[in-house]
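Following this message is one structure expressed as structure tokens.
All protein chains of the complex are present and in place, except for one that has been dropped.
So, subunit A:
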């Protein structure tokens, strides 16, 4: 069985990353262990690719494997640029979660995947969104902290700077996710923008953060309104992420993959 070696990957990656967490103050060792752990997953993907004689992109389990590979890779690049330790370990944790899900649900490996999703765009589109959501979720946490400080203490300037940085990174990923989605949609069903409810809500999210960015650029010293915009934008993001399926417009969406028996 091809997948029986998977437990080895899961164990070695978790072990290496655990070492990285313990030694997180030793810069070189930390990076080495994280990269090695990521390489383990990459090697397993390569192994699958050879054994299956096709890119392992067909099933959900295989896609999760790619997330598990890309998350630490992007986390590392982001770390090298911005030095956010929490972001780095957050991405490692998320990656491990995907590996564990894969281990716990072996039956999902052969699960059906509709033909429209079988595209090379699938992985970048979703991975980039996962990152955008991670950054933006973090930025709204910072916003809540900023609002608390504003009303009960004195607002720390660093808080605003952190919120801004996270929004910039998240917004960059969100834009890329939207644009990748547009390019994919053209390849898959003939138009890059069809006002599908999920697309519509993704655009609203994008516009919400666009307002925040412009407001901050215009009034860098006024924080309260910006923080409220940021907190509100996250509510919209949550609607886009989870809520779309419950709206009256969702019946026409291509992004709801619930299958009728």
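Simple rule for what comes next: contacts are C-beta pairs under 8 Å (C-beta built on N, C-alpha and C of every residue); 3 or more make two chains touch, one makes a residue touch a chain; residues count from 1.
The working rule: contacts and distances are computed from a predicted model.
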Which name from "PqqA binding protein", "ResB-like domain-containing protein", "ABC-type xenobiotic transporter" or "Urocanate reductase" does UniProt give the chain that's left off? "ResB-like domain-containing protein"
Of the candidates A:15, A:76, A:155 or A:176, the residue in contact with the absent chain is A:176
Looking at the whole complex, which of A:90, A:168 or A:228 touches the chain that is not displayed? A:168
On subunit A, residues whose C-beta touches the chain left out of the figure: 81-82, 107, 110-116, 118-119, 161, 164-165, 167-169, 171-173, 175-176, 179, 182-183, 186-193, 195, 197, 200-201, 203-204, 207-208, 210-211, 214-215, 217-218, 220, 222, 244, 247-249, 251-252, 259, 261
